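Excluded from the complex is one protein chain; the other protein chains are retained at their positions.
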Amino acid sequence: MTVTFHNEFSVAASTEQVWAFLTDPALAVPCMPGAKVTELIDKHGFKGLVSLRAGPVQLQFKGEGQLSDLDEAVKAGSLTARGSDGKGRGNFSAQMRFRMAAIPEGTLVSVDTDLALSGMVAQYGRGAGVVREIASQLTSQFSKTLAEQVLLKSGVAAVAEEFPATGTSVSGASDIPSQNNAVTTVDQPNSINVIGLLWASGWSALKRSLSRLFGNSKNS
Amino acid sequence: MKPSSFKYHNPQIRSEVLALLREQENCKVLAGGQSLGPMLNFRFVMPDHLIDLNRVTDLDGISISDSKVRLGAMTRQKSIERDESLRRLCPIFSESLQWVGHYATRNRGTIGGSLSHLDPAAELPGICLLYDATLRVENASGHRLVPANEWSVSFMTPNLEADELLTDVEFSPWTMPHGHAFVEFSRRHGDFAIAGVGCLLALDRSGLIKRIALSVIGVSSTPFRLTGTENDLIGYKPDDNALAYIHQAIDGIEASSDAQTSGQYRKRIARVLASRALEQASERAISAMQ
Amino acid sequence: MKDLRTIHVLINGMSYQRTIETRMTLADFIRHECGLTGTHVGCEHGVCGACTIHLNGEAVRSCIMFAVQADGAEVTTVEGLASPDGKYHPIQQAFKNNNGLQCGFCTPGMLMTCSAFLREYSNPSEREVREVISGNICRCTGYQGIVNATLEAAAAIRKGGL
Partner (left out) sequence: MGARNVGAAVQRLEDDRLLRGQGRYVDDIHVHGELAVAFVRSSEAHARIISVDTSAAVALQGVIGVFTLADLGGLTLKPMILANPSPLIRHPITQHVLAQDEVCYVGQTIAVVVAENRYVAEDAAQLVQVEYEVLPAVVDARQARDPLSPPVHQKFSDNLAAKVSWKFGDVDGVFSKAPYVFRESYFQHRGVPHSMECRGALAQYDQQADQITLWTSTQSPFLVRRFIAQFLERDESSIRVVAPDVGGGFGPKAAHYPEELLLVVLALKLKRPVKWTEDRLEHFLATTQQRDQWWDVEVACEADGKVLGIRGLCVHDNGAFLPYGLLLCMTTVVPFPGSYAIGSIDITLDCMFTNAVPTTPIRGAGRPNATFIIERSMDSVARNLGLDRTTVRRRNYVQKHQFPYPTGAKLPNGIAVQYDSGDYEKCLEMVLEACDYTNFETRRAEAARHGKWRGLGVVSYNEDCGLPPYEGATVKVLPSGKLCVELGSCAQGQGLETIAAQIAADQFGLTVNDVVVKLGDTNSPALALSTVGSRVAATAGPSIHLAALQVREKALKVAASQFEVSEKDLYIDAGIVFVKGLPDRNVSLGELSKRLHASVGVLLPMGFTPGLEATAYHTPERAVYSNGSNAVELEVDIETGEVRLMNYWVAHDCGTVLNPALVDGQVIGGVVHGIGNALFEHMKYDQSTGQPVTTNLGEYLMPLATEMPKISVDHMESPSPVNVLGVKGAGEGGTIPAIACIISGIEDALKPLGVVIKEFPLSPERLLELIDEARTATAA
């Protein structure tokens, strides 16, 4: 199953600052909810973990990522990542193409993502809807956290502004029509790399709402 | 399709359950197991600890007292379906349960399980919404009360912490004469609802809407109540205009699509079901007043 | 690190004590630990109903329950449906009379579902019978023989009792 979506967000910082942050896996990856870098292969390659919950289903993907086609002049590049669930329940591969543009508020970052799932996680047809939902929640959360982190890193205090993602579609049999899905009813992610958030303020205050995103529902 | 291994716990009392939930990581609570069982066999869910509620003595039971109904989380769907006094007070429960799974699964399935698993197509969460039920959630250090409309967080994700347990559901049946309807559409009997609409409706003498509750299941990632719409309908006739208004609300829903069914179709069906529900509820509301 | 329990289950009036892994399904326990292979496993996700048995008198799916949950319980399987002298339960006789089976794989689940149902409702309509067996999948018969058999068994029970 493939999910493709586009989203944009602005950061109150210069394109140089955002570029420096976004092209450094050690800084950028932890902004993805539940993601962390376990090993830096080189300047742009890394190994890592992503854990997430879809309702009662808890998955941990182990894999690697590579930044490529980095063009500092036009501030564009892409990230390719793939990984598989430690318990053999499926694999993912993702292609994220990002571009930056200077705007009065600072920097506008736009990201196009192609996410492909395989194995059991991709074979539950009723899950197609939730994969889209989770994927867009993840990206939106990623952009939020990234915006915050860039500011914390560059010491500027300002708030990132989220623009609604403009397109989401799941191709093929799980034939989901494109529709605007302004994420998100949800504040924050649950499985998230603590290191990535230690700088962030009010961590403990966030905890309750964090744990709700993918839910620690236990009854059935 | 065999479950992965886990440590099995079958506590006898509630406090043991809460203690386990506090102490152990990656727990899963087993109620009726009619949804969790398959997920364990598919290994979608692989808990380290399985906490079986089936031997806990004080989680089960239907109690009806001074205009309050209390359903213990472990009350079986079969018991709710067949309880005579509940059927008199809230016939919509047994009516909607005709759509829940099958004869054999209702023997095991529980209301607490349905609410906590929170499948978007599940019927009982939609019914609890209609009655503005209050859900009691406990952990080892206390409890909190969650209003039904704050229960659903996102897809199959209730407002429940890792260390918390849903213990019971409480609500007040409508006392004024009223009508009810629960209509659902699925591909086959007992299948996941493509859409379902529940309606409680009270009319005044002149046939105007005095009170109305509408909930929709199956259409989006969580069940929901058309609260805003309901308020606007008070004082109007349950006629085509009212319906057009309800349809408008349904058109605004962000519906989920999956491999089988598009969100557009779900909404289309929900519109049809809303019409049928309102019609049936009105008829019943009128005869209830005679 | 196996999680083992010793359980004791009364199946068809015989008591079985076994030490098993707690993750073992009740269906696998009945079939492979107790050797009662009449209970069949068709989907292992609670849809096809082939594994239906009676747990303390109620029809349940044994593929989505754990054996350990049946510790101390009374279980009836298809092998226990006929009376000890071998006389058919009315539902078995009716299935035979109405060609309610072909390959026989869904049959034990059908019989257990219908026999439990008929104990509760001895005068069902055809619609009610179809709804009850909608939790049991048969690929062979097209259900008609099964529906007719269940209605005939209901009549027999009303007349002669069990």
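As written, the chain order gives the labels A, B and C, with residue 1 at the start of each chain.
By our rule, a residue touches a chain if its C-beta (ideal position, glycine included) is under 8 Å from a C-beta of that chain, and two chains touch if they have at least 3 such contacts.
Keep in mind the model is a prediction, meaning the values are calculated, not measured.
Enquirer: Let's see if you follow the contact definition: name the visible chains touching the chain that is missing.
Expert: Computed over the complete complex, the missing chain touches A, B, C.
Enquirer: Which listed residue, C:Arg18, C:His45 or C:Arg119, touches the chain dropped from view?
Expert: Per the contact definition at the top, the residue touching the missing chain is C:His45.
Enquirer: Among C:Ile7, C:Leu55, C:Ala116 or C:Ile133, single out the residue that touches the unshown chain.
Expert: C:Ile133
Enquirer: Tell me which residue among B:Ala162, B:Val272 or B:Ile286 touches the hidden chain in the full complex.
Expert: B:Val272
Enquirer: Residue-wise, where is chain B in contact with the chain that is not depicted?
Expert: 1-5, 38, 42-43, 185, 187-192, 259-262, 265, 268-269, 272
Enquirer: Name every residue on chain C in touch with the hidden partner chain.
Expert: Chain C touches the missing chain through residues 21, 23-24, 31-32, 35-45, 47-48, 50, 77-79, 81-82, 88, 92, 95-97, 99, 101-108, 111, 129-131, 133-134, 137-147.
Enquirer: Taking the full complex into account, what residues of chain A touch the chain not shown?
Expert: Residue positions of chain A that touch the missing chain: 1-2, 84, 87-91, 93, 116-120, 122-126, 128, 171-174.
Just so we're on the same page, only the chains that are shown with their structure count from here on.
Enquirer: Can the chain contact pattern be summarised as a line, a ring, a star, a complete graph, or none of these (other)?
Expert: If you draw each chain as a dot and join those that touch, you get an open line.
Enquirer: If every chain is reduced to the average of its C-alpha atoms, which one ends up farthest from chain C?
Expert: Using the mean of the C-alpha atoms as each chain's centre, the farthest one from chain C is A.
Enquirer: Report the inter-centroid distance (CA atoms only) between chain A and chain B in whole Å.
Expert: Distance between chain centres, rounded to whole Å: 32 Å.
Enquirer: Between chain B and chain C, what's the gap in Å when you average each chain's C-alpha atoms?
Expert: About 29 Å, centre to centre.
Enquirer: Can you compute the centre-to-centre distance for chain A and chain C, using the mean CA position of each chain? Integer Å is fine.
Expert: Taking the mean C-alpha position of each chain, the two centres sit 49 Å apart.
Enquirer: If a residue has to touch 2 or more other chains to count, which residues of chain A qualify?
Expert: Touching at least two other chains: none.
Enquirer: Two or more other chains in contact with one residue: find those residues in chain B.
Expert: As it turns out, chain B has residues touching two or more other chains at 4, 33, 42.
Enquirer: Applying the document's contact rule, which stretches of chain C touch chain B when the two form their complex?
Expert: Residues of chain C touching chain B: 1-3, 5, 21-23, 25, 28, 44-47, 49, 52, 58-61, 63-66, 68-69, 113, 116-117, 130-132, 134-135.
Enquirer: Under the stated contact criterion, what part of chain B meets chain A in this complex?
Expert: 4, 21, 26-33, 35-36, 39, 42-46, 51, 73, 112-113, 115-118, 153-162, 164-166, 192, 221, 254, 256-260, 262-264
Enquirer: Could you list, by residue number, the parts of chain A that touch chain B in their complex?
Expert: Going through chain A, the ones touching chain B are 54-58, 87, 89, 120, 124-130, 133-134, 137, 170, 173-177, 179, 181, 185-186, 208, 211-220.
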